[in-house]
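In this view, the complex is presented without one of its protein chains, the others remaining in place.
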């Protein structure tokens, strides 16, 4: 149950079997930092590559393909006083003819008041006026090394996690990822101070983060897609295009979870989803889109 | 501001320019009933065709193509003590190879306690045990006559509304629909006592309803896709396949709404969506899927 | 085996259960004309509505839901000396960011030399110079009344046929359509003098046509999607979005055809498709896209 304080000096733009920066053990926590999506640190200096440079990988002793790694986000918080967003909605999330009318993209700047927990739009001036939002920090891109020896770019997502840009990966949440390489090889990066569903403008409020996470190794436990839970929900994540397929992946993974862990048969699980499921849109911007299938834990208690 | 009490005697399985059953005026309310998706009434007798038979159409005096019709759902409630669902998740919402494992679909039966506002699964017996859910009644299929003289089946959805199966069309919500035929021609049907996102098993708890709705005619006001609002949110609805396109329609419609009615320019509207938008999945079962784009009204007040 | 000479005076922009203009019998032929997609006739006068106005419907005596109607295109040919196309590729068939660069659409004009069987681009002047193509006349939109009492717009397609914009519906081809209303109700229109795969600019060379077709009624023969054949191929047609689903429909229909009519089991039909199938893109412009699954007849002879 060691807490490791790790100061990164190099960053990756693929998730793959890179040289580990630190070896940790089941139950350990890591306190570290991440760069913003553009590779800038807490001082605003470009010290890493783009996009979505990853801190890590952290090698988890004993983790092997076929295991599951649980990563709890103990603390996700900006470590500087500003962030940026894109000013224009993405071309692929609106009708093609409407997309032709969109102005060029620029960069909007936000101040981040970490003490008060709010972000404020600084420029450009907009009809939103003094636009202030409560912080809801999340990691846009994190994961483990993918299967089959692949190295996958931080612009996209898959079974290994990656650039899911789902605002549900926030403080207090535990993410579950399928281990596909020895040591699992955990990567974290791409903090967003605030982000809407779908990352529709291609950004959240991009900033550098201080991050604390804790790993647990679930030996011999096999999952197919990222999962997660917080106090009130369990959820599964599908990453693919079109959204239909992302939703199929997430729904299939939830069905499997209900049937393997919650004692449900086909009818029970189907009935629960039919009447009670919720879906949330991770990103609809990256090469792979992200859909999340959620169920309230209150419905899963033994009866 | 008349309240019309209308007892239907025939039902439609297309939304089109059918003979009106009643003529109403801007501000009027209609109190009527709807059959369940299988054509059965409050006594359980099959008195209408399948699927999703519609009550109506109601002709709104003065409504013309290019106007918008607002329909407020004043009261949606089951008018009988039972409903039914499908027991198995739909083949198209799970991975194709997983779909091969699904058992055959049967019908589950639910009791509906209208006084206490709950539904309870009666059979089959499942691992869910005594599974009870609070009622959250909604209309699965409603709309106006489509444009271009089309008559569109109640299994699908489009700009005219139709079988959207979105649980957000519930009590207290106002839906906005683009008028495309003289008199608008309002149809209502397909009540669900409870339904999860996506209508993933192909049903909500299907039952017959008592319905009260109020219409307002917004002359000269043009919209392209269904919209809605309640006390806390405004939302827009896209109906298409794949979900990507449904989302594009809903997002485009929201952008247009923000820019035409809320004084926003491209950057303001994009920034608001980028950081604050929420998406909800209507149905992912019918020929056209439904995605909903939502924004909290609290963010839209003048500053 | 009567040949009916029919001069149309009204045209439809939905395929539905409209009043028949003529009653014909199994084996009969109809000689008639069609307007161009913009409603103009052989003299260039606008005498019908837009888009894709249909001549018909022709009522086939004895045709009932569950039957199949065969329509052989005996003669499809322009009946005037010019046509038009769109000058710019459609926004939905290119990458969204590329679509932003496209110039506005205009109308290109073509001369049609019916005697020599060629079309020539007249204006605008382009880098193509004196651009001349051999005529390959086809019907972009034709079909029967759809099922369920629907009336479906001539901008889109479905099981009933409609706006498939497939260049394979050309002279000498027989199309098969599922009868879904009494009398089948045959519609024809939207002649293209030449068209590429996908109708990528949203048009073929649009012109008015003289049309001769012959119907055969296949009693009690049920199909689910349009089919066709010529001397060398059989083919099936799926109409849906995305193309994936259109392809699924076409492939499923081909599997069913092989297994019901050609004595094949699962393995035979799969093996044939696996090694020998061809696909062609109908339209990728209309609300429903069109994919065609083809097999050479030479592979289907009894062995």
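A, B and C are the chain letters, set down in written order, and residue numbers restart from 1 in every chain.
Heads up, the rule we're going with is that contacts are C-beta pairs under 8 Å (C-beta built on N, C-alpha and C of every residue); 3 or more make two chains touch, one makes a residue touch a chain.
None of these values were measured; they are calculated from a predicted model.
Of the candidate positions A:134, A:149 or A:172, contact with the hidden chain is made by A:149.
Summary of contacts with the chain left out: across C:173, C:234 or C:281, the touching residue is C:281.
Touching the omitted chain from chain B are residues 90-92, 96-97, 99-100, 102, 242. Chain A residues in contact with the hidden partner, per the touch definition given at the top, are 13-14, 16, 148-153, 155, 240-242, 245.
Residues touching the missing chain, restricted to chain C, are 85-89, 92-96, 98, 102-103, 106, 108, 121, 124, 126-131, 133, 194-205, 241-244, 247-249, 251-252, 255, 262-281, 284, 289, 303 (touch as defined at the top).
Just so it is clear, only the chains that are shown with their structure count from here on.
Think of the whole protein's Cα atoms as having one middle point; the chain whose own Cα middle lies nearest to it is B.
Rounded to whole angstrom, the centroid-to-centroid distance between chain A and chain C, based on C-alpha atoms, equals 47 Å.
The mean-CA centres of chain A and chain B are about 32 angstrom from one another, to the nearest whole unit.
Distance from the chain B centre to the chain C centre is 34 Å, each centre being the mean of its Cα atoms. Looking at chain A, one finds that residues 92, 96, 102, 242 touch two or more other chains.
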